[in-house]
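With one protein chain held back, the other chains of the complex are shown just where they sit.
This part shows chain A:
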Amino acid sequence: MIKKFDKKDEESGSGSNPFQHLEKSAVLQEARIFNETPINPRRCLHILTKIIYLLNQGEHFGTTEATEAFFAMTRLFQSNDQTLRRMCYLTIKEMANISEDVIIVTSSLTKDMTGKEDVYRGPAIRALCRITDTTMLQAIERYMKQAIVDKVPSVSSSALVSSLHMVKMSFDVVKRWVNEAQEAASSDNIMVQYHALGLLYHLRKNDRLAVTKMLNKFTKSGLKSPFAYCMMIRIASKLLEETEGGHDSPLFDFIESCLRNKHEMVVYEAASAIVHMPNCTARELAPAVSVLQLFCSSPKAALRYAAVRTLNKVAMKHPSAVTACNLDLENLITDSNRSIATLAITTLLKTGSESSVDRLMKQISSFVSEISDEFKVVVVQAISALCQKYPRKHSVMMNFLSNMLRDDGGFEYKRAIVDCIISIIEENPESKETGLAHLCEFIEDCEHTVLATKILHLLGKEGPRTPTPSKYIRFIFNRVVLESEAVRAAAVSALAKFGAQNDDLLPSVLVLMKRCMMDSDDEVRDRATFYMNVLQQKQKALNAAYIFNGLSVSVPGLEKSLHQYTLEPSEKPFDMKTVPLATAPITEQKTEIAPVATSKLPEKLAPSRQDIYQEQLAAIPEFKGLGPLFKSSEPVQLTEAETEYVVRCIKHTFANHMIFQFDCTNTLNDQLLQRVLVQMEPSEAYEVLNYVPAPSLPYSQPSSCYSLVRLPEDDPTAVSCTFSCTMKYLVRDCDPNTGEPDDDGYDDEYVLEDLEVTVADHIQKVLKPNFGAAWDEIGDDNEKEETFALATVRTLDEAVNNIISFLGMQPCERSDKVPENKNSHVLFLAGVFRGGHDVLVRARLALADGVTMQVTVRSTDENVVDVILASVG
């Protein structure tokens, strides 16, 4: 058979693949010779190789044919040819999931794993564990224990690694082998050490004390394996992170001592661990940085890459710590490995001075087309960071970015560029026009709908406020003519904003709108008709409400409310105020420019946290008829960390009620709690109506109980209240191992920390993209103004953050960022008060000795204005 193949290849040249034209059916046909006696090891071996090769190429084997081949293969155990036997093990592993009844080979494998031939024992163990389940594992437990401590390293390693794989499936069985693993860890063989350490850690990782002990023991005894050292460094840094241990801890000393290990692998692991630790001081970083600096001049590309990648990370937080390496990094910017060169340049961009920026940018543009998209994103992110640091350089950067925008590239890359340009525009008003011009040019030829709509939205927001808004109209209208539905619809919305803001453009916008009303797509036509009618009214308030600041309700919530409305026919018109508000997006934190890893998963539009709560609460019969959920707070801890019971509370606000959700966790494994509820004593006129207890609270399984409270109706200004909370429950002692509880229990209680309800719990954040328009829309009917002196506050930043977190309102127009070196600032806040009253706050701040603050509040309801001013005071 072999020869036949060889001959074919001889004809087609020596480089061809003898397995190229394999036919699955032909190979399975050939597999029949497995049944011949005597066995021809050579031919059988070749056929097994073909089967494995086919499987590896992704050939699909049906269950029947796979099972047939598998059973034929079992006969080959009669042969004593070493390679053939080893290939049988491989076939077993490959077929474990496609063939039926693979356990048929258990006894053959058990025989091999305990036999005299050392060559067979390790691989037999690994094959056996691949086909074993939890029940069968107990049958071979004795052999596994023996194998773990076997004096032959390959046997011991195989048993340890296989046990590790089994941990996921049969933790309880493998847990019993801890002593054997412990013994194996003191083996002389470096791989056995490593595998034993790994297994021990996986078995003990939930028991911090045991891990600490283990680590202490091994750091003292001194393992030989560099792999094991790397593993220990990882465990140590994990422990440090969890315990928030200071850097004077022995664990930190251990990691630092690894910087002097003789293996580069260990040194690098230690340096990388130190660099990734939060709150490292420059002094603690220094030794790690200096070993990385040495690696920068290594002849090994992988080492240079590892070093410069890590230095790049350091440079994000501590640019000054890396300055010492600038010279070494300069040498790497011409490295033949473009990944290294890119990382070196982006690091230098972070650490270098303003004067070197131009030179580096020039260097990088010489090879930017050669590097992969992942690294292009790194470059863009570096530029983005640079623009924040040196705002004066934005014209160079903008130029560079627009060139990159013209090159080919994937979506992630283009998105990074567009985001970067947008952030430059937002940070530097003087760059707005050039930036918008580049983006306009980009959407002329942009294949990504998401980016086109994003840019059109930005144009609609920023374009009308530029000196010459008319020049953007052409770009936007081109989209209406040329693009897909989604982009056309976005373009129509952008056009409407121009018409609403610029009176002289209004007639031309109306003409264009009229044309859009004949679009072939429903959505585009609807939008055009809607905007057309709003614009024709020429009323500022309408423009503000319907064009600048769109709906602020949660979309899934609106869908549900409308559905509900259609189910219950009523005379009343649908009330928008019954729809839960959209939770304002938590201001996107600048995603750490850390690992270049861009997540591959597409972002799914998950229901918001609030929608999930709404659903959960609606399922509880006691809470029927409260109306839509208005706001859910962030969880508040009511216990210290690491107490017997951990309780946290989420406050859910409704129109006239509040529900307190207590998430309780029982950390005692010898207790079962039942009928758990949290009793609340209010300090004000709040009335506790109902408790919904958690029926049972077993060890480490969180469960929730609820309290329903009615807000005082007669006094709308009573927004804040303090509750003293006590958890009451029935305790039943139980066996820590089995969880079997005693028959009878006793009542007990546990005092929790006080719970505060503040004004922020009554206000939902709402983003008004155009604050000025919204401010005019509400008008000054209920306006009130007051001045306060904030004596304890030292900076404007601090004052702004305090006000935002106190009122729980959404900062608008990026007014939460205080420009540097300014003595005054205006903060705009928007929100909706419980009951659906819009409320806007304008706070003028001035910095003298303390901070003086003049607060102006406007709302659709007079009481709300009073509440806000009263609570600020």
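Here, a residue touches a chain if its C-beta (ideal position, glycine included) is under 8 Å from a C-beta of that chain, and two chains touch if they have at least 3 such contacts; residues count from 1.
Throughout what follows, contacts and distances are computed from a predicted model.
Trainee: Would you kindly match the missing chain to its UniProt protein name, picking from "Coatomer subunit zeta", "AAA+ ATPase domain", "Signal recognition particle 14 kDa protein" or "DNA-directed RNA polymerase subunit"?
Mentor: Missing chain, UniProt protein name: "Coatomer subunit zeta".
Trainee: So one chain is hidden, and I want to know which residue out of A:N17, A:T134, A:T643 or A:T667 touches that hidden chain in the complete assembly.
Mentor: Residue touching the chain left out of view: A:N17.
Trainee: Pick from A:R43, A:R86, A:K784 or A:K817: which residue touches the chain that isn't shown?
Mentor: Looking across A:R43, A:R86, A:K784 or A:K817, the contact with the absent chain belongs to A:R86.
Trainee: Determine which one of A:M231, A:L405 or A:V865 touches the chain that has been left out.
Mentor: A:M231
Trainee: Given the contact definition stated above, which residue among A:A301, A:A324 or A:L562 touches the chain not shown here?
Mentor: A:A301
Trainee: Footprint of the hidden chain on chain A, which residues?
Mentor: Residues 2-3, 6-7, 10, 14-15, 17-19, 45-46, 48-49, 52-53, 56-58, 82-83, 86-87, 90, 93, 119, 122-123, 126, 154, 157-158, 161-162, 164-165, 191, 194-195, 198, 201-202, 205, 227, 230-231, 234-235, 237-238, 241, 264-265, 268-269, 272-273, 276, 278, 300-303, 305-306, 309, 336-339, 372, 374-375, 592, 594-600 of chain A touch the chain absent from view.
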